[in-house]
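What you see is the complex with one protein chain gone and the rest in place.
Right after this comes chain A.
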Amino acid sequence: MPLDQSFVGRSWPPTEPYLVGREKIREFARAIGATDAEFHDPAAARALGYTDVVAPPTFPVTITMAASREVVADPALGVDYSRVVHGDQRFAYKRPVVAGDALVCVNTVEEITSRGGHEFLTTRTDVTTEAGEPVVTVWSKLVVRGEG
């Protein structure tokens, strides 16, 4: 079943705020082996002008992947998740995510294409603070592999 093209250009309402915890950033930094002091030590991050520890560059995907489930898991869109592989991933940052941020995600389906029997779904997630300050924009392209 092809993906529903009428989803292209559609945006979803803002998600409930995700409160970024200091220990979550530390846990993520440890999991990727990132030892920079600013990921672990609030004093080091304050020396760079931040209010608390900063997150490594790929940390936002832990928030946006969960947030974009509302799009990808919508049965009307028609994604068979057992056939999904991650195609592309891109981030454009205004600033790093900082512990204490309350982040809101707005998902948009940017593009649906097909090539060689596979389908490609590009979502954009605009991540802002609750007050509306832009933090990072995250694009994910999922490949839905064709059958056979």
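As a working rule, contacts are C-beta pairs under 8 Å (C-beta built on N, C-alpha and C of every residue); 3 or more make two chains touch, one makes a residue touch a chain; residues count from 1.
The rule is short, and it goes like this: contacts and distances are computed from a predicted model.
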Query raised in the report: Looking at UniProt, which of "Bifunctional protein PyrR", "Sarcosine oxidase subunit beta", "Cysteine desulfurase" or "Dehydratase" names the chain that isn't shown?
Result: "Dehydratase"
**Report entry** Hidden partner chain, touching residue among A:Ala31, A:Ala76 or A:Ala131
**Finding:** A:Ala31
Report task. Could you list which residues of chain A touch the chain missing from the display? Result -> 24, 27-28, 30-34, 36, 38-39, 48, 50, 54, 56-58, 61-62, 65-66, 82, 85-93, 95-96, 139
